[in-house]
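Every protein chain except one is present and positioned as in the full complex.
Labels run A, B and C following the written order; every chain starts at residue 1.
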Amino acid sequence: MAEMAMRAAINSALVQEMTRDDRVILIGTDIAGGQMGSGGQEDAAGGVLGITKGLLPRFGAARVIDTPIAEMGYMGVAVGAAATGLRPVAELMFMDFIGCCGDMLLNQAAKIRYMFGGKSTCPLVMRTMIGAGANAAAQHSQSLYHWMTAVPGLKVVVPSNAYDAKGLLATAIRDDDPVIFCEHKALYDLPSAKVEVPEDDYTIPFGEANYVTEGSDVTVVALGLMTHIAAGVAAAMAGKGISVEVIDPRTTSPLDEESILESVESTGRLVVVDESAARCGFGHDVVALVADKAFHSLKAPVKLVTPPHCPTPFSPPLEQAWIPSGERVARAILETLGLDRAAIDAALAAA
Amino acid sequence: MAEMAMRAAINSALVQEMTRDDRVILIGTDIAGGQMGSGGQEDAAGGVLGITKGLLPRFGAARVIDTPIAEMGYMGVAVGAAATGLRPVAELMFMDFIGCCGDMLLNQAAKIRYMFGGKSTCPLVMRTMIGAGANAAAQHSQSLYHWMTAVPGLKVVVPSNAYDAKGLLATAIRDDDPVIFCEHKALYDLPSAKVEVPEDDYTIPFGEANYVTEGSDVTVVALGLMTHIAAGVAAAMAGKGISVEVIDPRTTSPLDEESILESVESTGRLVVVDESAARCGFGHDVVALVADKAFHSLKAPVKLVTPPHCPTPFSPPLEQAWIPSGERVARAILETLGLDRAAIDAALAAA
Amino acid sequence: MALKKEELLEAYRRMRTIREFEENIHRENTTGEIPGFLHLYCGQEANAVAVCMQLDDTDYIASNHRGHGHCLAKGADVKGMMLELYGKEDGLCHGRGGSMHIADVSRGILGANGIVGAGAPLATGAALTAKTLGTGGVAVSFQGDGASNEGYVFEAINMAVMWQLPMIFYFENNGYGEFTGHDYVVGSKDIAGRAAAFGLPAVRVDGTDFFEVYEAFGEALKRARAGKGPSVIEAQAVRFYGHFEGDPQAYRSTEELESVREHKDCLKILRQKLIKGKKATTAELDTIDQEAVELINACREAAKAAAFPDPATLMNNTYVSY
Partner (left out) sequence: MALKKEELLEAYRRMRTIREFEENIHRENTTGEIPGFLHLYCGQEANAVAVCMQLDDTDYIASNHRGHGHCLAKGADVKGMMLELYGKEDGLCHGRGGSMHIADVSRGILGANGIVGAGAPLATGAALTAKTLGTGGVAVSFQGDGASNEGYVFEAINMAVMWQLPMIFYFENNGYGEFTGHDYVVGSKDIAGRAAAFGLPAVRVDGTDFFEVYEAFGEALKRARAGKGPSVIEAQAVRFYGHFEGDPQAYRSTEELESVREHKDCLKILRQKLIKGKKATTAELDTIDQEAVELINACREAAKAAAFPDPATLMNNTYVSY
């Protein structure tokens, strides 16, 4: 078993599933690239970040389909194809572009099965890039999985490492419901997301959280890139005798409510770290779950660490201040432990 | 001062603001109706539900602009017009169509001021219809204000009666930020939403909740149509000696956090009734606020009453089961008071 | 094109059945028993029927909000349709969809649609499936003049051209999108011409003439089946009723409203042509009329008597598994 970066793991899941099932096709803008260029290479790009590279020569242009820049149109084509016998993996280059194709997810893919009385399926996977950190500014940095999680009929995956990405993408492609698969761009090459990945075919069930670290003092729920930040804080806290349990739900819909509730029941404290939104985000959803179902176990206010309620700024120091930081997570953990501001400042200064 | 239905109140706010400021224009599909019909009446419709009726003859076709069915295009036109000197009130017929024009709100209207370093404004109002109850099925019944509340740069209004609707719409039109104004279709003619409305010019500030009822045992936060359901339950509960405080935030962004926190601090119990979503909705946002900031006042689990996580069904008995009901609200209130299921069943049976 | 007598009678029967279905809904709507928004197809029947009778179950259609006629023409069960409109458990979609979402994927019906123009990309996806899997099927989207202005409809046309898909975009230009005239919202005032510039054959036909539609669509279908790519058809159609039930139609002159039933009734026109061309006798057609009335009456009574869904099943079929 070899280590793989998340970039390679996603590619590998696509190869695996396309090999396994002829009905799986890829569709998206420049997912191969090079069509009708001036005689250079086809498969010139494999998507702007090279994730789908090599698939065109391997599976052919009938199954790796470059589209015009027409998101609503090609997402609709993918939904229509999914309802009629193909299993499309459609790429939305950046999740920020969801406003250019949202209806096909919100009102078509998500609802046709229900509206048609259960008489159809829509086995669509939409792969899309999320996340800040690349100085890509306000229109190329959003993590809009909260929007999709709110939509009944959609499933939503936010993997945090190469192993999960491959297994969850395989599950997504085999799933008969529409799945939104959100890839944080900072994870593609992140060393801590590069882990051992089996060559063999495997899947990871939806709705089963991963315990990134086990702990007994505080529960931290974190997704995607945020799990790495949380894990770093947990390691630092361990050195101070504070035992942090980091839970990565991996899928926001379905959500592994049980693992989160169980953990909070044992720790009595919860911090949620979420890049999605400062208002009506995924983090708020987790808090609301716990404030109802594990209320009696809670020993302290529930803390939510998100970006502030402003667009993602371009300038690097601003963007760094925007992204939930280890320091803010640590502060939130210490707050749930009852430390006052002075004590927290002191603890963090000592670190 | 005369009683007015919410339908008339909205029309009256538009007349008032268009009279007051020549830069205010209306734009949307069939907001007048009758353009190039076969010689019948122009201003034939005033929108599918007649809200904008009479405005075309009064203000002329240069200011009451019917559009093609091209939501992304005309919403973009409205944003561009707002950035260059007009104050457009754009109508999105049903909020369900947000997936057909979302980018113009998410990435353009909401962000241009921030991205441009504060050097521009976008005084756009988007009026749109929300809500279930009309057997309009899955694509014409959604209340997607949670999506918009999550977007930094947008303000979001959800009025619950004629007085608020007129005052808040006037505020929205005078506001220099983009505002999403969500009108629940069941409120247009609802008797309990028909209240006294001044003829005179008035505005209601954003971010100031309305106390629908005052009470000391449980706080209920509810918006739009849900305030009427909550008020009904509060009245019934009063008869049983349970004092319910119903708070209507009126705007979800900005949110009157203080009023909500103050109320929960005094009652120690919170039920949120929200039609937006069973996952990542506006209700979760309110719960998360309280679970952090008013945690120490809470005496019981926080209850959230929303539709289930499924699309809005067409068939009337299913739809009625889908919409948060007075019974479910009452049940949630009694649960926060510590009654067990049997006691709740008994209490509700007695009602 | 030489249609056999049975085919012609079947065409008349389908058109007549749709007409009777819709007139019945129109009458019954006043009873308050039919929930939700209703958009009637009366007057446009020749289009759905002349198109769909040339298709089979491997072919797909995507319809719009005005979808009853398309679904019935494509073979959806009449009683199942009626029950669905009444919101009953035994309706085609178990009462979950209603008029605006009525569908039967097993008959190649990708559904009515509440989102104007959405059917164009969806059907283009079905055409992609047909081409990719080599099913031999074609796909057709039905949309109105109003829908012709939605950007994603153009996107779908462009992709169908690029990929030379077995796809036909059928525009029913009934002169109005809701309450607004076609000439106001289509800047060029020419839907077919605008589409043709995307690089595919686009013709205009008289949508009140069953034979003209049949022929034009037959040509497009032949091309599609032969792998020669997509087509556009713009049909001049006529809407008898308002945009939705309850629309007072203040934007239409009384002359127009009176003349359409008189001079532009596709069913009357077909009937006259059949009799004049000695393809059918008055008696034969009267019998079909009578049978249609009986069928629809029976469906209506069944729909009224049928049970509503059980609220305990509210969440069923949100997902295949969750």
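Basically, contacts are C-beta pairs under 8 Å (C-beta built on N, C-alpha and C of every residue); 3 or more make two chains touch, one makes a residue touch a chain.
From a predicted model like this one, the values you see are computed outputs, not experimental measurements.
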### Task
Please provide the labels of all shown chains that the missing chain touches.
A, B, C
### Query
Where the complex has a chain not shown, which of B:A9, B:I112 or B:L318 is the residue touching it?
B:I112
### Query
In the full complex, which residues of subunit A touch the absent chain?
29-30, 33-42, 44-45, 48, 66-73, 96-97, 100, 134-140, 308-311, 313-318, 320-322
### Message
Could you pull out which residues of subunit C are in touch with the chain that's been left out?
### Response
149-155, 157-162, 184-190, 193-200
### Message
Counting contacts across the full complex, list the positions on subunit B that touch the omitted chain.
### Response
23, 25, 62-63, 65, 67-68, 70, 72-86, 88, 103-104, 107-108, 111-121, 152-153, 155, 175-177, 207, 254
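The definition used in the following text is that only the chains that are shown with their structure count from here on.
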#### Entry: Taking each chain's C-alpha mean as its centre, the one farthest from subunit A
C
#### Entry: For subunit A paired with subunit C, centre-to-centre distance based on mean C-alpha positions, whole Å
41
#### Entry: Shared interface positions of subunit B, touching two or more other chains
72, 96-97, 100, 137-139, 308-311, 313-314
### Task
Note the residues in subunit C that touch 2 or more other chains, in rising order.
93, 95-97, 101, 113-115, 151-152, 318
